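Structure provided below as structure tokens; questions to follow.
All protein chains of the complex are present and in place, except for one that has been dropped.
Our next item is subunit A:
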Amino acid sequence: MTDSKYFTTTKKGEIFELKAELNSDKKEKKKEAVKKVIASMTVGKDVSALFPDVVNCMQTDNLELKKLVYLYLMNYAKSQPDMAIMAVNTFVKDCEDPNPLIRALAVRTMGCIRVDKITEYLCEPLRKCLKDEDPYVRKTAAVCVAKLHDINAQLVEDQGFLDTLKDLISDSNPMVVANAVAALSEIAESHPSSNLLDLNPQSINKLLTALNECTEWGQIFILDCLANYTPKDDREAQSICERVTPRLSHANSAVVLSAVKVLMKFMEMLSKDLDYYGTLLKKLAPPLVTLLSAEPELQYVALRNINLIVQKRPEILKHEMKVFFVKYNDPIYVKLEKLDIMIRLASQANIAQVLAELKEYATEVDVDFVRKAVRAIGRCAIKVEQSAERCVSTLLDLIQTKVNYVVQEAIVVIKDIFRKYPNKYESVIATLCENLDSLDEPEARAAMIWIVGEYAERIDNADELLESFLEGFHDESTQVQLQLLTAIVKLFLKKPTETQELVQQVLSLATQDSDNPDLRDRGYIYWRLLSTDPVAAKEVVLAEKPLISEETDLIEPTLLDELICYIGTLASVYHKPPSAFVEGGRGVVHKSLPPRTASNESTESPETAPAGAPSGEQPDVIPSQGDLLGDLLNLDLGPPVSGPPLATSSVQMGAVDLLGGGLDSLIGAPNFVTPPAATAPANLGAPMGSGLSDLFDLTSGVGALSGSYVAPKAVGSISMDLQLTNKALQVMTDFAIQFNRNSFGLAPAAPLQVHAPLSPNQTVELSLPLSTVGSVMKMEPLNNLQVAVKNNIDVFYFSTLYPLHILFVEDGKMDRQVFLATWKDIPNENEAQFQIRDCPLNAEAVSSRLQSSNIFTVAKRTVEGQDMLYQSLKLTNGIWVLAELRIQPGNPSFTLSLKCRAPEVAQHVYQAYETILKN
């Protein structure tokens, strides 16, 4: 008997004919007709008009016919809700049928009819079926609860089905247990707060028992559920692990992966000194390798997961490099994933083998794969220093092949090798220059330009080479333009005499003829640097570059930990948290690895590139002022912030309007090659300020936060007034603030309180109390304060200068004798003299005004008609400053002499005087 004939009826009046057949008296004919209906339904024809006729066929003792009618019902009930009620009676009747197969069929189908009106009628039959004597009916009913919950969650709760479902976890039949677990897990997912899956050692024990007995699919449900449990201590974790490990030998890869998930998660709680920890590590490797002999689709899933596991625990697979060698017939998606893992596993021990393989791959056909292989060679060079030389020679061989995309890819990676090992492989530059003309991809062009600029002094015709790029400047991509600009400035600084014209040309191209704000601003900065202070320009542009990281594209540790909790699932395949691809509230519960309870060592995690790394390179070393970015990111920012992890690549501009207006510091700019933190010039001049504040408005879309610093209140406790304006298009929430270490240990005394979310263009003003108990690091200038404000979008960096008088303490009055002794004691080199102009006050008024800012007059003398005020003040960190203020009546200019053991503060104390006296 063949069914294909049902697909072929295409006559007119088909529906009419079917109707007649459905109402036929002959059973066989009826069945044939229903089959035709289903066939039409499958190919997408609308046969909903036949609803009443098909439902009429439901009353039959023929199981096959019944199933077909049910299939029809499931499809069309939703579009014909009123008619669907006609079917209810049959369902209720079928649920009482003596045949368990029919009872189960009825309860299974019922749940698939997603019509609100019907659901109430289904409660009674479902309740009965949940307690049915036959396990087949019970396991079907368990799933039906999940179905009903999906339609009407409230109804399920009201009817107490959840409790019945919980009871089923203790059922004698393992399959019922498995389905109940699956249903409960799904329901629990949509109620993250509820304690539905009340997992405790007893229920875990039941699950572990059922695990040995149920079907492969049931084992997956149970293992996935176990993975959500957090054992109370390491002993419990170990005992669960012991009972889960046998699953690693299951033929079903999904069972194996789910078991791996449970083990990876619970391992987190085990102490590394434990023998069992080592045993477990050893047991994990073989099953992971075996997964690679599965069908290619599963291999792909396995490889994506292994990629995560290798990042989390590299020790598991470190000896298994060979199994990741690419086979000629592997599908491309398997090849690419294997290559990725090979690079991660590359080490000094196996580098020779790996390189030989990579060289083979670089001659394959698939362009993406070849590119990745070439890139991998470069990464090996950076990762394993001993191999760098061989890598470079391999890359040169590849360049000789003259295959266009191979050459370009090779040049991009050679640039990185130059970064990592400066002044080592410059001999190859000549070969690279030969291929200049064949480069048509922006990344390769930019890399080549960088090389020329960086080694301009060794390339005789560097100016010609760069000039040749300049001709089509406006047709180049931004990446190339920026690189060209920097390279020519470098060239100019190295060979100023011959290249003046060139540098002027590029600067004018960048600043006057370009619409690109990044390019324009970089142009302006270079221009001003070059015209005001060429020495500083040299320091900035030719500064020593930060080291580049060995590992690239590592997954950010918190995301990695979350993904480890999702081993085997789609999230682990996409390497994205479920919230990134699942709609609505489902499955977006944030998961994290359990903390280790037994030992006190912190969970180590692989290093990652912090945010703010220009062009993906990790600024391990930022010259001067410590590693601000690194520091700020590694510290916990205020209250825990939920929500998606921060994007690691974006770099935000931070600029602060300080007191008088004018820009004081640039913390980072996208695509800068020169180390950004090195530029902290307060003397950029006024026009710069306007240029850069423009930038804020131009960065729309990225989500910029602009903050301005308002003069702090001077007396009593120290506080900082902030004004936060959201200039992005997105609502900002979850604010937190953090200070970098600074000269006087200023730190927020309370978390940043932004109560309501900040909608676009809204401004909020707040006052943040400060303390001086933070960690101390000398800043340049001394009163520089670097601030990071974090929110749901990103971390924003600012820097500001604070007036020193906020730090003057109340007990700053020195005894006369002590004052005299100290004044004499401090060497004369430490004395600094300043003029305070245009101050109309007399000595009395000055004294009282200064006193209100905790500058105390110790003594007063009048010498030759001049008032001499001897004053003292103390800073929060205990530094005393002694002052002599000379006031000539009638002359608005005062002379201030300061003496202090830490002469660096003098300049700032003077500024404080200025501020106090003139306000």
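We take it that contacts are C-beta pairs under 8 Å (C-beta built on N, C-alpha and C of every residue); 3 or more make two chains touch, one makes a residue touch a chain; residues count from 1.
The rule is short, and it goes like this: contacts and distances are computed from a predicted model.
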Per UniProt record, name of the chain withheld from view ["Prolactin", "AP-2 complex subunit mu", "Gamma-secretase subunit APH-1" or "Isobutyryl-CoA dehydrogenase, mitochondrial"]: "AP-2 complex subunit mu"
Listed residues A:179, A:394 or A:408, member touching the removed chain: A:179
Residue, one of A:123, A:143 or A:731, that touches the chain absent here: A:143
Identified contact with the non-displayed chain, of A:196, A:470, A:573 or A:879: A:573
Option from A:19, A:67 or A:128 whose C-beta touches the chain left out: A:67
Where the unshown chain meets subunit A, residue by residue: 1-4, 6-7, 35, 38-39, 42-44, 61-65, 67-68, 70-71, 75, 97-102, 104, 108, 111-112, 114, 134-137, 139-140, 143-144, 146-147, 150, 173-176, 179, 182, 186, 212-217, 220-221, 224, 243, 245-247, 249-254, 256-258, 286-287, 289-290, 293, 295-298, 300-302, 322-323, 325, 327-329, 332-333, 353, 356-357, 360, 363-365, 401-403, 566, 568-574, 578, 581-583, 586-587
